[in-house]
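Following this message is one structure expressed as structure tokens.
With one protein chain held back, the other chains of the complex are shown just where they sit.
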Amino acid sequence: MPDNDVMISIKEVTKRFGNTVTAVDQVSIDIRPGEFFALLGPSGCGKTTLLRMIAGFELPSAGQILIDGQDMEGIAPNHRPINMVFQSYAVFPHMSVFDNVAYGLKVSGVPRAEIGPRVEESLDLVKLAGYGPRMPDQLSGGQRQRVALARALVKRPKVLLLDEPLSALDAKLREAMQLELVRLQHTVGITFIVVTHDQKEALSMANRIAVMEEGQVRQLASPAELYEAPNCRFVADFIGKTNLLQGRVGGLSGAQVLVQVEGIGPVPLSGDKEMRGEVGVAVRPEKMRLRGDGPAEDEVGIKGRVAEIAYFGEVSFVYLTDAQGRSLSVAVPNHKRTGGGAILTGQDHWCCWRPEDAILLPE
Amino acid sequence: MESWRRHPLVFWLINLPPTLWLVVFFLLPLSIIWVFSFGEKEGVIGINVTWTLANYVRAFDPLYLEIFTKSFWFAGITTFLCLVIGFPIAIFITFSPARWRPVLLLLIILPFWTNLLIRTYALIAVLRMRGYVNFTLEWFWEKANGVLLFLGLDNVALLGERFQPLELLYNNTAVVIGLVYVHLPFMVLPLYAALDRMDKSYLEASLDLGAGQFRTFFAVTVPLAKAGIISGLIITFIPALGSFLTPDLLGGTDSQMIANVIERQFKSANDWPFGAALSYLLMYITFFALAIRALMARGTSAMEAA
Partner (left out) sequence: MAARGLFKRRLGPLDYSRRWSLQLVFLASLVFLYVPILTLIAFSFNDSRRNIVWRGFTLKYYEKALGNSSLMEAFANSLTIALISTVISVILGAMVAILLWRFRFPGKAPLEGAMSLPIVIPEICMGVAMLAFFARIGWPTDLPWPLNLGAITIAHISFSFPFAAMVIRARLANFNRELEEAAKDLGASEWQTFRDILIPYMKPGLLAGGLLAFTLSLDDFVITFFTSGPDTVTFPVKVYSMVRFSVTPEVNAASTVLIVVTILLTTIAMWMQGRSEK
């Protein structure tokens, strides 16, 4: 019986290459219908291999993949109800835009009369109406990607797979295309699975993200949850910038854990009360404030010397080194055009934050 | 790239020796037989250049026209067989693990490094009446006969009274086998180069869009490898058409090709002007084939750039 709440079910899937390399290691993920799902991770983490197993280009060494309740074991890529946008787009260079988009319909025996309107409709959807007779070498990179999208969507797949869809575009176009993809997904309403190594891309587009490392899913959560409540050092470090401090569980204080951080003293943090021994304390740079005269009442802080200031336009990152040699970064918003009370290198400042803004991480 | 004027001394120093060599020891010999091709035989060794076209006209004699047709036929079948055998080989190598590819390719090319005459000679030993192919067939025949004997069917003489060795040598089939044997690497190399260069995600995209393997092969692989296929066809066809040794050693009296006729004019028949005219006709055909290749390449290069 197909489960209505699950479009793709990945069950304990493992992929080994040869005897030594395990690209995907017992991964289980359920993806819901209509979801914009992202597989995020550094290169070599197994995200692309996982996507290619869903598409049917790689076969799992173990485990099961179900699409809409149907086991994909033994089903060739051309018989799966999914379509893919390739990283290189793979727009056939010897066919016109129209023929590219029509190809998938032709090979699956869609009546000739139906092909024309459907191709036009699909080109319209990606804002390429009228481009049908063009050849791929007359298109820009962004347009070629739209052709790849139209070609996949025209088949009305249950799931659209996108392999690093924006990596070949320049920065400006990439941002526009992110919004475009989200709009497109709302319009067609099908499940999108996107593979990316760019955390900003994943955070801005996806409903849910699976962060992968070394073939395993480290955390599967919504963008906000991943950012505000990472469950391990890898995720905290990979998503956004973070200051990671070493600490030691000193005891409990009511509902909170008391963590001994060198140079600060015991800090009450909310988190898993079972944690013992060495732990990590992560604080995002924008959650920290620089103060000249020590932390406020509800804050804790570390005194450090400003080593470097990096200007990023909307914010500046101030890098400090404290007495223990730890490096800290603090984001200072540039509210005014002329920075009043400018921070200078060599000055001593307090990096202060409220304990509830810190995240407790297992060792 | 710089203008030769910036270093005229270096330019002339490296330009003159090879250019002079090419002119004196290559272009001059070719010009001599070009002139000869418009000459008339005079006595035993004399040639009188009268700028006659008789030698070229004579090439269109039914007798020689038939040999031209036959040569085209041999070279055509050879090229076709090389394509049919070479394509699966090229696909096999292209999709093998990367570290095996050079080895597999080398295995196909290595015989090419062996002397052509020795390879042809080796083929004779395999194909002749008392050669290994017939020997193997005879062994099977005897075994099969033994089985029949065992079954008590020997008196029916199902397989004939005695083993009849196949006549594999000194006929047209032997020439084609020999030509395929020699020219297979010519086909595999450009096909492999084209397939290797091709982005494999085109094939994946085609499969992903619902096309089966055969559909993908003919709708995507073949058009994208077109330049390599044409290259392979032509660089197999040209040497096959001009083959001398293979028909000479493996062929029968009726399997002579153009090159054999040319050789006869220059050796036993001693009619150099006619031989020269035939040589030039063969060269013109070659140039024509090369021109087709260049034209096709121009058409596909724009596409590959995309």
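For this structure, a couple of remarks:
Here the chain labels run A and B in written order, and each chain numbers its own residues starting at 1.
Just so we're on the same page, a residue touches a chain if its C-beta (ideal position, glycine included) is under 8 Å from a C-beta of that chain, and two chains touch if they have at least 3 such contacts.
Being a predicted model, the structure only gives us computed values, none of them experimental.
Among B:Ala54, B:Leu148, B:Leu166 or B:Met283, the one in contact with the hidden chain is B:Met283. Interface note: of B:Leu117, B:Ala144, B:Val222 or B:Ile292, the residue touching the hidden chain in the full complex is B:Leu117. Only one residue in the set B:Leu179, B:Leu203 or B:Leu233 touches the chain that does not appear here, and it is B:Leu203. Remark: the omitted chain is touched by one listed residue; of B:Phe36, B:Phe68 or B:Phe186 this is B:Phe36. Checked against the full complex, the candidates A:Gly56, A:Pro157, A:Gly215 or A:Gly247 give a single residue touching the omitted chain, namely A:Gly56.
What chain A contributes to its contact with the hidden chain is residues 56-59, 71, 73-78.
Taking the complete complex into account, residues 1-4, 7, 10-11, 14-15, 17-19, 21-22, 25-30, 32-33, 36, 85, 88-89, 91-97, 104, 107-108, 110-111, 113-119, 121-126, 128, 130-132, 135, 181, 184, 200, 203-204, 207, 213, 238-239, 241-242, 244-245, 249, 258-259, 262-263, 266, 272, 275-276, 279-280, 282-283, 286, 290 of chain B touch the chain not shown.
Assume only the chains that are shown with their structure count from here on.
Averaging C-alpha coordinates per chain places the centre of chain A 56 Å away from that of chain B.
Contact residues on chain A toward chain B in their complex (touch as defined above): 55-57, 76-79, 82-84, 86-88, 90, 92-94, 103-104, 107-108, 135-137, 148, 151-152, 155. The touching residues of chain B, when paired with chain A in their complex, are 199, 201-202, 204-212, 215, 219-220, 223-224, 226, 302-306.
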